[in-house]
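Let's look at chain A:
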Amino acid sequence: MADVRELVDKVAADLSFAEVSQSPVDVGEMVVKVDREKYLAACRRLRDEFGFDYLSFVTCVDYPESLEIVAYAINLETQARVKVLVDLSKEEPEVDSLVEVWPTANWHEREAYDLFGVVFRGHPDLRRILLDEKFEGHPLRKDYGSNPLLKAYE
Partner candidate 1 sequence: MTSAKQELHREEMVINMGPQHPSTHGVLRAVVTLEGETVRGVDPVIGYLHRCFEKICEQKTWTQVIPYTDRTDYVAALTNELAYVLAVEKLMGLEVPERAQYIRVIMAELQRIASHLLWFGTFGNDLGAFTPFLYAFRERETLIDIFEKTTGARLTYNYIRLGGVRNDLPADFERETLAFLEKLEKGLEEYHNLLIGNAIFEYRTKGLGVLTAEQAVAWGASGPTLRASGVAWDLRKSEPYLVYDRFDFEVPVGQKGDIYDRCICRMKEMEESAKIVRQALEGLPEGDVVGKVPRVIKPPQGQAYAAVEAPRGELGCFVVSDGGIKPYRVKWRSPCFVHLQLLDVIARGELVADFIANIGSIDIILGEVDR
Partner candidate 2 sequence: MQAVLWSVLKLLIVLTFILLNAMLLIWLERKVSAWIQLRLGPMRVGRPQGWAQSIADVLKLLFKEDIVPSRVDKVLFVLGPIIAFMPALMVWAVIPFGPNFVSADLNIGVLYIAAIGSIGLMSIFTGGWGSNNKWSLISAMRSAAQLFSYEVPLVLALIGVVMLAGSLSLTDIIRAQQETAWYILYQPLGFLVFLIAGIAEVNRTPFDLSEAESELVAGWHVEYSGLRWAMYFLAEYGNLLALSALAATLFLGGWTAPFGLDFIPPFVWFLLKTYLFVFVAMWIRWTFPRVRIDQLMDLSWKFLIPVALLNIALTGIGITIFS
């Protein structure tokens, strides 16, 4: 398994606006935390400069205070992996789309839009993907609905 310690320093020097670290649970994983506005630029640099040409997935995590976008990319040559994190406010869950950097982001972002309600700016085809078009709400949000049966179970 590749160790990304050296890479972390390099990326930190290059992406001065980002918070770069090594994942505490995984030595092969680099964590890049960026602001919403720098997200697309950071991803593009990671692809062009550092060879992260393979996007594994894009998803979202609903934390109590914010929504966190997680994009996971791999460098197929060095086997280094990077996790890009962006915090979004719940009031305005909007972020740039990665489709122009990695085309495969298309469906992952549609899924995140469908289940979390995150709007990806510049996405070519932002529709619901798993749920019906007429479906209301975004079910993977923690505050979505509240099934009385589940409440009783808890």
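Here, contacts are C-beta pairs under 8 Å (C-beta built on N, C-alpha and C of every residue); 3 or more make two chains touch, one makes a residue touch a chain; residues count from 1.
As a selection rule, all candidates are chains of the complex that A comes from, given by their letters.
Just so it is clear, the model here is predicted, and its values are computed rather than measured.
Asker: Using the definition of touch given at the top, pick which of 1 or 2 touches chain A in this complex.
Answerer: Candidate 1 is the one in contact with chain A.
Asker: What part of chain A is in contact with candidate 1 in the complex they form?
Answerer: Answer in residue numbers: 1-2, 24-26, 28-29, 53-57, 59, 61-62, 70, 72, 76, 79, 81, 83, 102-104, 106-108, 111, 115, 129-132, 139-140, 150, 153.
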